[in-house]
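Chains shown are a subset, placed as in the full complex.
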């Protein structure tokens, strides 16, 4: 149970790149990082438009002098300060992640980076090496994975309650982009343009989320082959897809499916994962995150609720309010940022944490999956060896 | 609204082959056919074991003399009677359908045949020709398709409420065969043996059901290509699969997916269909058949309930009880058998009905789909032209 007490001695001095006023995902970064004083927002390059970014930063109670016009200036100036930043979060459009992340690591900063980490596995592995070399933490904000019931799922699977895993069905399929909303919406506009979004739209934008849930729940499963079929239903989005099916074969003989979609008319979010074992299945749906379905064949379906005493320790220790009360996405993110803080502190002392979190490797794996999907899709939706 | 009144002047004299005591699907045939006196059960070859079949028939109030040891004898003897049977339902294991159906048609009988109609498209088309030649009705018991809300879905789509159709996601994925239950269960045993089940297990056994729901809702869509990946998780089932994913491309550019599964541990039935259009989606789940979800992008999700005045005429005319009261699978089947009866009566007078029902062509198409799936799967889960 979290009561807001100090997790680390002193809040980490922290800045943001991007996530400015009106951005989709900036606020949840701040709200999660600042919760319980694990981080302290002391600087930022919040916006592509420097003035707007500064105005915004000041409104966030950041010292105006530390509201920078761009990230390079920020890294430079902050490096000169005694009390300069120790960590930075990157919440900008995809195409900037690689450069900003590289610069941050070179500046000796811990990083929290939005997914996708970058555009190619080559870049991703370069960043991974860099992080290792500099002994820096890079957390990736697969935010949903911070929900406590993901821990419970992981625990049930590790405990053998499902038996051998056979099938993993994933989806993230919303309907918000059923028509060309990009014409009037800047947050969508860059997403459907390969220059800014990278080699895929929905595969990277939404598909990688449940993919990482699967990685978190099933850390041992390795993809062997996959095939991906992608479509661009809204004209003008091609070559980027707004719908994709990916089928996968895992090394242990299991199979998986990811349905990534932004044209699923009427669907609110549609992120679900179902892991099917020989004996039982579990299912989780992010729109109702406080419930985990546990279905043992031949027994009544059971609905596990966050916060209840029958859950495993890992699923309980990050609770912030008793069972029955609904927690939401902010708590999931707060859990991740808390783990990032702990990992950063340990890293500073040359140590490692004994819990998992979406780290740089998760970032690399997300990029790898997209790359493999695109390779398959662009070759006629053929099966490709996973590499 | 159906009050039980005469739909046709005189009940059709009817017999069954198979569907004996302990069979899975025999009772629902009888219960549906006999409802409201559209059919009258006057003869039968109910069981592979003649004695048990006779005993059973007598218990069903069938004249003992008309409880036959096998279907050939039945067709022969009944043909000699003034009051001989006019129609026969076939509810035996798959491998017998072709021969029994052929014999029935040649005997001048109308037929209701279980799916799959037979094992190959060639056989299926032969039966289709035969039916045409003899002017006989062949109804196929895709029972779920008789639910009134399938009519409503069809109506909404035809009316353009969804806009252009883009995606059709189907699944029928239960968990009852997660382990080798066939060892002790005769109804499962033949299903996993290619000699008796045909070239597929779950593709034909369950996958064809939602496939036909899609055909009923979307009569104009034609499959162009498909790929199928199938697995046999329970040892000893190979070459027959207990799990399969089929991806499809339709001629109009839409895509589809069918997940067929019998090892989905803990799932009760898992038959669902979601049709996604440019503007809206509809979703139906057979475990809660009285509700149809209608989701217009940007509007609150709407839940349409069977029996309500806001539904289209076609969705209301087969109601048997007011909205709110739950109808179930028996009503869906009763609707089909009612349509079969009407179609048989019209056919006898050289006429055709002006409503749809799962007819011999639906039977052919189910066989075709399985054949294409198997061809894809057996060639390494490659994309194949649909033929």
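As written, the chains take the letters A and B, and residue 1 is the first residue of each chain.
Keep in mind that, in the parts below, a residue touches a chain if its C-beta (ideal position, glycine included) is under 8 Å from a C-beta of that chain, and two chains touch if they have at least 3 such contacts.
Since the model is a prediction, treat every value here as computed from it, not as a measurement.
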(request) Count every copy of the one sequence in the whole complex, not only the 2 placed here. (result) 4
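The rule we apply is simple: only the chains that are shown with their structure count from here on.
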(request) Please report how many Å separate the Cα centroid of subunit A from that of subunit B, as a whole number. (result) 44
(request) Name, in rising order, each residue of subunit B that touches subunit A in their complex. (result) 162-163, 166-167, 169, 175-176, 178-179, 227, 229, 231, 233, 243, 245, 247, 253, 255, 257, 259, 261, 263-267, 276-281, 294-297, 299, 301, 380-383
